[in-house]
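Just below is one structure, and these are the notes that go with it.
Every protein chain except one is present and positioned as in the full complex.
The chains carry the letters A and B, assigned in the order they are written, with residues numbered from 1 in each.
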């Protein structure tokens, strides 16, 4: 290709990465401002960067391959990008002291940059680099409590992540060696016909599954979620996970495997394993945050099949489930954080809180939504999921989908028993040393607002789909 | 002639790997790693990939090994004794690693790996330069950012560790 055309092409395509560039520059600006100021100024700058990136993301009208195929933009990348940016802005609601604030927001912004690039990645190089960027930031954020246990969780996470990334790199090498292309968009049904590239693909999946926390690459989750600061945990449990799911969906959209291929079955099998591991693991926990983290593992298992089925229903339910999951997890960790600041960490400690009825009721409703019961949006998300699985079973004639559906239903019922241990501790305990925890009014209003949103999305689920259409078409 | 060099490099790599596998002294393992990395740099030279050879020597043999050595010397439990590594689950580990190695060797030997004949390409480094600035522009700038995050993270953790 002519050089001048190529350079002009790059200049024209730059529009597609303005949002990421803004986040990157914003991260650097936060770092520089942090040398002079702390606290409020940093938070304000963080918010400005997010709003600006949101604007750039909305006004970007490019779709398809850009920058010589490095990135691939679609409806999903633009709408999920907005979802991530909004999720990040909710981190400002958490109480955070000035001491570590500069670096905290720097790493959040870099994780956000990495996540946006991860779901847009089309080149193997970008896949690897963006996953590493997200991982580096997560390792450091895990240790932000600067306690011995946080350090332990962080180093475990680091070792686990380093091995997963090495395995993935090896897989990328094998794929490149057998296809001699970096680009995911050039894969087709012939690419993975031989055994060696298939093995390479499995190794690539290890790295992606590590980010989604699919079993057996989920082992880092409980310790990390327990020891990281609550706001970092809320962010880590939502954004990188959903970004990796969008990437996975994009990879499987290329129709590289037929639905009876062994890799397809393997991925479904691991998804079932994840649901089982998450649900069974949650039963045995006494720590509230650890229990929620096992619940989050189970949710990854629920989300996984939505990336494998190629249909409009699957795309819509992935979007709906993701939005609801983001809201639920954000507010759950927010409430956990509020309680932890009052010394309520273990599930049994919640017995002391029976006087604060209002926040207890809101918390219970959120947990009911995490289980997936009406009348909350968590139910609709599960309903969409089950519909999609049934559709997958009848369309693809893949009996494994049916098994997936059965396990998912059983796990949903099972999750009732562990999620509702917190409401039971709050309302049904006969504890004598009741002390009312001090919650300010803004916390109550905020939690109530989130709860109302979850109710609203139950009664009007089409709002989420319309929002997707709207966000996708703003640039016109 | 070339076969002699190949055997020499193979011996170098294997000697390094052997020492790493069987020594319990971490410092010795770090130096042995240096030997292995230099051997691999030689392999890169043999397949006419000069830039990679230079990267291997500068970054890995020169940088990473030094960083490893510093890492070992920084550890707390060093006062007055050697740093020895333990090993657990020996037999399972051996079986799995040998199995994976044999399986991959077999797979690679039967598979149609895309191979190109090795030719001397004078413009190789220039071509890499052009493709960094055009085809892989996102990766190029992203690398700088990843390095920045690694630097800030390490410095921040080290500072807080040193302050306490």
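Heads up, the rule we're going with is that a contact is a pair of C-beta atoms (placed from the backbone, for glycine too) under 8 Å apart; a residue touches a chain by one contact, two chains touch by 3 or more.
Going forward, contacts and distances are computed from a predicted model.
Per its UniProt entry, the chain excluded from the display bears the name "NADH-quinone oxidoreductase subunit A", taken from "NADH-quinone oxidoreductase subunit A", "YbdD/YjiX family protein", "Fumarate reductase subunit C" or "Glycine cleavage system H protein". When the full complex is taken into account, the listed residue touching the unshown chain is B:73, out of B:7, B:21 or B:73. One chain of the complex is left out; on chain B, the residues touching it are 1, 5, 8, 42, 45, 50-51, 53-55, 58-59, 62-64, 66-67, 70-71, 73-76, 78-82, 125-126, 128-130, 132-133, 137, 140-141, 143-145, 147-148, 150-152, 154-156, 158-159, 161-162.
Seen from chain A, the chain kept out of the figure touches residues 2-4, 7-8, 10, 24, 28, 31-32, 35.
One rule holds for everything that comes next: only the chains that are shown with their structure count from here on.
Note: centroid distance chain A to chain B, computed from Cα atoms, is 32 Å.
Residue ranges of chain A in contact with chain B, taken from their complex: 3, 6-7, 10, 17, 24, 27-28, 31, 67-68, 70-71, 103, 106-107, 110, 113, 117, 123, 125-126, 129-130, 132-133, 136-137, 139-140, 143, 146, 177-180, 194-196, 199. Residue ranges on chain B touching chain A, taken from their complex, read 104, 107-108, 110-114, 134-139, 141-143, 145-146, 148-150, 152-153, 156-157, 160, 164.
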